[in-house]
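Before we start, here is the structure in question, set down as structure tokens.
All protein chains but one are shown in place.
Let's look at subunit A:
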């Protein structure tokens, strides 16, 4: 670990923090329907869209109607994307002649992009036509991100409102998130990427002759536009198979830095939106602080583990940090930080191969996802996931001050606890359940490339990434099989909607409650004590469940490595 490395991490944190407030202020105004700097340009477009769709922007929905609108929208989105994937060979903008996508892969991919996961069982440049990339994948990148933001807004309104029946309009939130937040940022961002050297073209692959005289096909395409939203919307689905390690997706150190910042930007700003909407920005900062503590702890461990390298290689006289699977142009700190960022937020873009990290370096991304993508998290999803944990933490701690637990004046009662537990339960069930299945059936055991604990980690990582809607691949796992495509696809869908619907139910029941005024008997939720409590509850309730699995995967791998042991064969 070097001073330079720490400076990069510190700079990254500083920029994310500096952006949170202005972006949060802008988004708060957008979702309140107030005038913003872009209103003159976009308000007519917004109004036109509502008129075309027959939506009354002033009509708000109760939580159930909101949830049904969201689900209906997703069913249609799923069918459209699935259909597009199946028939892409017949459609235009397919200069490289990509064939139709197989049913299981199409299911997996549709589920993946619909749920903001962007798990890719395919290599983009060898599977998807430009039309699919643009009209299918990029569109879903926008919509799934906008959905996450919309749902977070609904939950925040639940806290902010009192004795209200409605939590907002899904259609309006979705439109505003896309139109005012994601699109403008992405336009600027894509132009920046083009300046940095990312291609944006509809022409087919370029044929080149290498210095050795070999023929080489260089894949290009409308890359910049997809990369912008894949980062900003925490989608993470790369245009190319190598994702952000590919020089055309992530060409320079500056591009790499901005990509990391853009993964966190909206998620961090959402905490500020939350604070503003409940009338006390400190509440937002407290949430962000809890996220920050977990993030820095994780980033430190990854960086430390990668910088320390592998004791087995040390024994062979190959000392120094672990550079296996990393781009030399990024080096250890930028790769370690990227890994921590992309798994803390539910982005899943990678600029290094996590499979090649040290055991502990690979365990942190795993834990980040197992906690439920609440460390900044997916745009919107991180906030509502975190608020679910807040409810559990408040419930336990609130009792300890001798009152029915309350958060921001809302009493936390049976219904909220039930829904919060449902949302929390769903992740270990999917992650551990599917892993348990895959480690005993032949189709599952055929997947991992490595034997022993590392192979186990590859399977666990895949299902964890899917259920947490992260989408990053550990690598090493052959996932484009009917078994993995189906199980991972189901994991992504359940992992998304079994969290969203309870979160919306909480929004509805909170909105209907009165707001209890603050008194000296009210538990303060903006101080260090609360942040510490929240972190503790997240680690114990959210994290401990995975200790047996982690012990059999990265932990034992790490311990064995320390003893100079490897797991070459068998398993």
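Annotations
Rule of thumb we're sticking to: a residue touches a chain if its C-beta (ideal position, glycine included) is under 8 Å from a C-beta of that chain, and two chains touch if they have at least 3 such contacts; residues count from 1.
Criterion: contacts and distances are computed from a predicted model.
UniProt records the chain missing from this view under the protein name "Potassium-transporting ATPase ATP-binding subunit", selected from "Potassium-transporting ATPase ATP-binding subunit", "Alpha-D-ribose 1-methylphosphonate 5-phosphate C-P lyase", "Fe-S cluster assembly protein SufD" or "NADH-quinone oxidoreductase subunit N". For the chain missing from the display, the contacting residue among A:15, A:45, A:69 or A:162 is A:162, taking the whole complex into account.
Interface note for the absent chain: among A:13, A:139, A:266 or A:556, the touching residue is A:556. Touch with the chain that is not drawn comes from one residue among A:47, A:279 or A:524, which is A:524.
Across A:5, A:275, A:365 or A:398, the single residue that touches the chain missing here is A:398. With the whole complex as reference, residues 162, 392, 395-404, 409, 412-414, 416-418, 421-422, 424-425, 428-429, 432-433, 435-437, 439-440, 445, 452-453, 456, 514-517, 519-524, 527, 529, 533, 536, 540-541, 544-549, 551-552, 555-556, 559-560, 563, 565, 570-571 of subunit A touch the missing chain.
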